[in-house]
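Dropping a structure here in structure tokens format, bear with me for questions.
The complex is shown incomplete by one protein chain, all other protein chains being positioned as in the whole.
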Amino acid sequence: MATLTEPTTHTTTAPAATEDRPPMEHISIICSKGTLDMAYPGLILANAARMSGIEATLFFTFWGLDIITENTVDKLHVPTVGNPSMHIPTMLGGLPGMEGMASTMMKKQMEKLDIPDVREMVEILDDSGAEMYACRMAMDMFKRTEEDLLPQVTEVISAMDFFDKAEGAQTIFI
Amino acid sequence: MATLTEPTTHTTTAPAATEDRPPMEHISIICSKGTLDMAYPGLILANAARMSGIEATLFFTFWGLDIITENTVDKLHVPTVGNPSMHIPTMLGGLPGMEGMASTMMKKQMEKLDIPDVREMVEILDDSGAEMYACRMAMDMFKRTEEDLLPQVTEVISAMDFFDKAEGAQTIFI
Partner (left out) sequence: MATLTEPTTHTTTAPAATEDRPPMEHISIICSKGTLDMAYPGLILANAARMSGIEATLFFTFWGLDIITENTVDKLHVPTVGNPSMHIPTMLGGLPGMEGMASTMMKKQMEKLDIPDVREMVEILDDSGAEMYACRMAMDMFKRTEEDLLPQVTEVISAMDFFDKAEGAQTIFI
């Protein structure tokens, strides 16, 4: 597959590359999912941003709260049903233990690739200067208090506060 | 957990706060999911944007059409399988009634927090000046006509039209 290494022909007609574009300065990531496979993309993107000198702000809301909650951070699961990408037949995916098995497999795979577990990722992000916020409404909805959260969480804020924190940032929703 | 209320030490080394950043002027939200738990984030973000004086444009596509469809807006459900964050064992999640029960619980919880139901949220957004559009392709795919939609929907438009409407906006996909 030569096109993977050689420049493809259409690049000559595509718009000019990144030279004259303003570099990204700040990324803000809304993490709304609490599954293992959707926790990692936000954490990995934030980490890549910090490594590139880009400011990173994370806002954990809805199920995403589980990523920064002491009791749940180490128990995030990979869904095996409703997830055809797993290539597990739906009937089997629902069997007891399948979800735990898939989660263990993913965790082992991440470990092999030297990717820290979710708790460690949160610590690394904190050390790197990323800001992490919990959504007040989601906290109320799931009846959680600040004491339930990981110590790396900076503050519990509202969606409106989040817009202030995300000013000038590229915002993505996961 | 003192770090939640006190400034954390790394804020001194992090980039400067929001003072000199351009404020967000316009957010455009693509709503592609029709579940109750994924309908709220878009509506709540749009509402928070309007309350902060930020222009808000919503584009409802794929399953997201259910949020602005008369026959479905009051029947949005929370998935109980394929959603490990629910902490319901997969086998139980599939039992008849479980999804309805989880949806009822979430609706009651939102009510307790004084968060309007989805239909009211759409009305409030309309009153606040948010623009809501339906995706023409999704309308065709699900064989819906303009008569099927809530009256707050401004227009049925194509993805290309959406890019016009979203010019200069921060775009997020839910």
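Order of writing sets the chain letters: A and B. Residues in each chain are counted from 1.
Please note the rule applied: contacts are C-beta pairs under 8 Å (C-beta built on N, C-alpha and C of every residue); 3 or more make two chains touch, one makes a residue touch a chain.
Since this is a predicted model, take the numbers as computed values, not measurements.
A.B. asks: For the chain that got dropped from the picture, name the residues of chain A it touches.
C.D. replies: 1, 3-5, 8, 10-11, 13-15, 18, 21-24, 27, 37-38, 40-41, 44-45, 47-49, 51-52, 54, 79, 81-85, 89-91, 94, 106, 109-110, 113, 115, 170, 172-174
A.B. asks: For chain B, which positions touch the chain that isn't shown here?
C.D. replies: Considering the whole complex, chain B reaches the absent chain at 25-26, 30, 32-35, 55, 61-63, 66, 76-83, 93-96, 98-99, 126-127, 129, 131, 137, 140-141, 146-147, 149, 151-156, 158-160, 162-173.
Just so we're on the same page, only the chains that are shown with their structure count from here on.
A.B. asks: Please state the rotation angle, between 0 and 180 degrees and to the nearest 5, that superposes the Cα atoms of chain A on chain B.
C.D. replies: So the copies are related by a turn of 120 degrees.
A.B. asks: How many angstrom lie between the centres of chain A and chain B, each centre taken as the mean Cα position?
C.D. replies: 19
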